[in-house]
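Just one protein chain is left out here, and the rest sit where they should.
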Amino acid sequence: MTISRTTTPTTGGGSMKRTRRWQTALHYLILTVVALFFFLPVYYLIVGSFRPSRQVLSGLSGFVPTNLSLDNYVGVFEHLNSDATGYFSQFAVVSIVVTTVVVAGSLIVNSMAAYSFARMKWRGKKVLFLLVIILTIIPFEAVALPLYYMFSGQRDTIVIQAIPFIANAFSIFLFYTFFLDVPGEIEEAARLDGAGPFRTFFQVIIPITKPAFATVAILTFLAQWGSYLWPVLMVSDATVRPLPLAISIFQNQQPPEWGQVLAFGTMFIVPVLAVFLIFQRWFVASISSSAIKG
Amino acid sequence: MTTQIQPIQRAPIAPRPRPRSKAGLSGHKYAGPLFASPALIGLAIFLVAPFVLAVVLSFYRVQLNSPRPARFIGFEQYTRLFTDPDLSAAFGHALLNNFTFAVIVVPVQTVLALGLAVLVNRKLRGMVIFRTFIFMPLVFPLALTAVIWRLIYSRGDEGLLNAILGFFSGGALSSQDWLGSPSTALGSIIVMSIWQSVSFQMIIVLAALQSVPTELYEAASLDRANKWQQFMNVTVPGIRNTLIFVALITTIFSFRLFDQVYLLSRSGSVDRGSTETVMTQIINTGFDNNNVGQAAAMTVIFMVIITVIAIIQRAAVRQRGGV
C-alpha cells in the first residue's frame, strides 16, 4: 500500500524518482478503476434514461449512448397524467415541501434547544440534556411501527410526513458542540446592548455559527430527501406521495418501461447532484464534522 | 480541501473583560425552558412515546383498525419469538442476516473507507474529479440505488453485471441470478449498500487522516521507518478512534437495514427469506400482515440490540479516551 504524503522526505536518487513515477501511474490506475466503480451506475442511469426502453436491459450495449431521445421523459409525464396516478411534478413538490419543512424546522427548533442547553441556566436542564444525549442512540427505525400505530389516523397527509423528523436529538447535540465554543463575551455584549435572549440568539449567535447550520441542514437534507420507510407506512394516496416511494412504485409497473424508470430516476437525482457538485466541499465538511463532533 | 468546519468566526465585537453575570441571561428565567421546549416536546411525542408504546403493545395481541379488541397476552409474543420453531427460525434468520451483513460490511467498509481515503489524500492533478466521482453516490437515496442496481443485477445475459463478467471472462462465467439465488442475494445487497454509503465513511476517515500531525511522520521517517511502518505506527493509531467510530456507525447501520431490501423483495421473484432483515420483518409483520403486537415485540428486541451496540461504542472509545 502506498502512503502518499507530500511531506514524506525522499532520500533522492534516480531510481527513486523512477519508482515514484511508477507509483504515480499505479495510483492513477487504481483511482480510475475505483472511480469507474462509483461512476458507472450513475452513467448507466443517465444514459439509459435517453435510450429506448427495450435497449436498457441489453447487456453491455446498455452502456453505449446510441439512439438517444427524450421519449422516456415524455413517457414519464404521459404515464403519470392524472390525480389518480399522481404527477411527477406533484411527487417532486411533496418531496420538496416535506424536506424543506423538516430542514427549516429542524434548524430552528434544534438550534434553540441546543442554545438553551449550551448557554442558558435553568432548573432541570442537566437531566433533560442527558436524556437528549441518550435519545441520540434511538434510530427512527426503532419507533417507526408504533408511530404508525399512533398516527394511523393522519395517514396520507403532508404534515405527518414532516413533523416527526423536525426535533432531532443528534442535531441538538451537533448544535450544542458548536455553541459551546461561542465566547461568552459576545453574549455579554449583546446583553449590554439591551438584547433579550431571542434577539441575542437570532441576531448575534446565528450569524456567527452559520457552519453549524450548514452542517445540520445538509445532513438533515440527505436523510430526508431519501426517506422511504415512513412514506411506505403512511402514504397510499398518490397526491401526497414523495419521490422515493413514487419511484419504488413506478419501477414495479407492468409492463416494465425501464427507460422511463431511469428517466424518473434521473429527474429525481440530477437536481440534487447539481447542488452537490456546486457545494461539494460543504457536503464533505458537514459529514466530517458530524463525526468529529459526534 | 477544507474538511473541518471552523466552529466560529471571530465576531467583530471587542471582548470586554467583564465577569459574566450570574444568572446568565438574567431577567428571562423562562427563556431556557422556552427555547428547549419545542424540540423536547417533539422528541417526547415522536421518539419517547412510540418507544414506550412499543413496549406496551408487545404485551398485547392487537391489530390496527380491526373490529377485534386488543387482548392482553403477557409475554407470549416474546415467548413465541424465541420458542416457536418457525417464528424463532425466521426471526433468528433475519437477525443472522443482519449479523452477517454487519460482519462483512463493517470490516470491508471500514478498510475500504480507509483505503479510499488514503487513495484520494494525495495532491495529484485531477484529484478533484476523482473525488467527485467517488463522493457522488452519497446523494443517492437508497430507493433509487436499489432500482439502479436491480437492473445491474438482472438475471440472464441481459443483466449488466452478467454481461460485464461474461465479457471479461470470455464467457467462462455463466450468468447468475444475483438477487434471486439465496447464495448471492445478501452479497448483492451488501455490494450495493457499500457503493452507496462507503464515501460517507471515507470522508470521515479522510478528515481524520488530514488531522494527524505532520511532525509525527517526520519523526517516524527520521527513525528510518518505511512507509508501511509509518502507516501502521503513525497513521492507524492516529485515527484509531475515528476508525472505531466508523465501524460502530456501520454496525448500527447494518441493523437498520431496510430500504433496499424491502424495495427489492417486492420486485421480481426474489426469495425474501435470504435477505429478510429485522426491520423488514417488523414492517412485514406489523404493517403488511397487521400483527402489531408481534411486530412491537420485535421492535423492543431491535432496540435492545441497538442499545447494546451503543454501549459498546462508548466503552470502546472511552477505553483510551478521546485522542
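For reference, chains read A and B in written order, and residue numbers begin at 1 within each chain.
Going forward, a contact is a pair of C-beta atoms (placed from the backbone, for glycine too) under 8 Å apart; a residue touches a chain by one contact, two chains touch by 3 or more.
The rule is short, and it goes like this: contacts and distances are computed from a predicted model.
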*The complex lacks one chain in this depiction; which UniProt name from "Transketolase", "Extracellular solute-binding protein", "Heme exporter protein C" or "Phosphoribosylformylglycinamidine synthase subunit PurQ" does that chain carry?*
"Extracellular solute-binding protein"
*Of A:L57, A:A190 or A:V216, which one is in contact with the hidden chain?*
A:L57
*asked:* Using the touch definition from the top, which of B:N241, B:Q260, B:T277 or B:T299 touches the missing chain?
replied: B:N241
*Consider the whole complex, including the chain that is not shown, and state which of A:L130, A:V159 or A:A274 touches that chain.*
A:L130
*Would you indicate which residue among B:F59, B:F133, B:Y217 or B:F287 is in contact with the undisplayed chain?*
B:F287
*Could you please point out the subunit B residues that touch the chain left off the display?*
44-45, 48-53, 56-57, 61-70, 84-87, 89-90, 151, 154-159, 177, 180-182, 185, 208, 211, 239, 241-242, 245, 265-274, 287-291, 314, 317-318, 322-323
*Absent-chain interface as seen on subunit A, which is shown*: 53-54, 56-57, 79, 82-85, 126-131, 133-135, 149-150, 152-153, 155, 176-177, 180, 236-239, 249, 252-256, 258, 291-292
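Definition applied: only the chains that are shown with their structure count from here on.
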*Find the geometric centre of each of subunit A and subunit B from their Cα atoms only, then give the gap between the two centres in Å, rounded to an integer.*
14
